[in-house]
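A single protein chain has been removed from this complex, and every other one stays in its place.
Let's look at chain A:
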């Protein structure tokens, strides 16, 4: 029975990126996915390609990945739109902290500029009055993640990857046994996001629920992905439930409205209470939203590692089991860099960025 060079479990945005890169390197791979390609957190994501400056390792991975995303800027199904990111300062204190942020981003090669209040309202006339200014990252973009995942999986298949619409029944050191009874031999890369602990109980993943709202088409109401500068506090704070202003202009003219974060929610349903809190926050910054129509609400679960950084590398205590999972809210942004960091290591090459901070062995059993 012939083996595979690599068996990739999970065809979300991260698994799909791994499949694309591995086959580009000539590896003979198998993709195992019981559901829809890009149908988990990938389908629920906003698709904002963004660098967050609050952790140097996260920033390095994001910057590396953002450069790789440029190759897909003209892929029609990616719906790549370079709207830029505009971080909004609510008060003078937030405005005063912008230069430090710009310096941190610049150290990783990400160009950002401070805009005063006048420029802020010139860029985004619909913002509520009384804001102090902002920080613009002009090069950032948004994409439609599930269609990108689909494209990468399709590309891998044209390069010879086999696709198995099945779930892993058992993982061992020789490969995987699928529910349908088929056995696949070879090294295994788990890109199963929030489902990681079911196959590797040693690597904890906590699920952080989010809600999103999308409107009907209102082209031109906003031009940039808009976030409040307090976003990082909300995103990485330990609160059980938090909301932040985070809205995005889709290329369709629709406006995608986030964001909420809730630990330990198990119900996949929409909580109208969270929607209310999230929208109240959005109206505070963008009062015009009140009169626009929403057409759909949905939820998703961000997979969070023990320290917020993804697990990229060899599974602790395993020879031939690798991991690319637990990207929290940055899986779309960092998918391409994550794929290279892991697959390069599997091929015995040194990754382009230092892989140490993401090494799953940082988790003590």
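Keep in mind that, in the parts below, contacts are C-beta pairs under 8 Å (C-beta built on N, C-alpha and C of every residue); 3 or more make two chains touch, one makes a residue touch a chain; residues count from 1.
We adopt the following convention: contacts and distances are computed from a predicted model.
*Asks:* Refer to UniProt and select, among "Xanthine dehydrogenase family protein subunit M", "NADPH-dependent 2,4-dienoyl-CoA reductase/sulfur reductase-like enzyme", "Lactate utilization protein" or "ABC-2 family transporter protein", the name of the complex member that is left out.
*Replies:* UniProt lists the chain left out of the view as "NADPH-dependent 2,4-dienoyl-CoA reductase/sulfur reductase-like enzyme".
*Asks:* With the full complex in mind, choose from A:4, A:136, A:150 or A:224 the residue touching the hidden chain.
*Replies:* A:150
*Asks:* From the listed residues A:51, A:205 or A:289, report the one that touches the chain absent from this view.
*Replies:* Touching the chain that is not displayed is residue A:289.
*Asks:* Identify the residue among A:10, A:38, A:210 or A:230 that touches the chain left out of the display.
*Replies:* Only one listed residue reaches the unshown chain, and that is A:38.
*Asks:* Tell me, which residues in chain A touch the chain that this view leaves out?
*Replies:* Touching the chain left out of view, chain A contributes residues 36-39, 43, 146-147, 150, 213, 215-216, 257, 270, 272, 275-276, 278-280, 282-283, 289-298.
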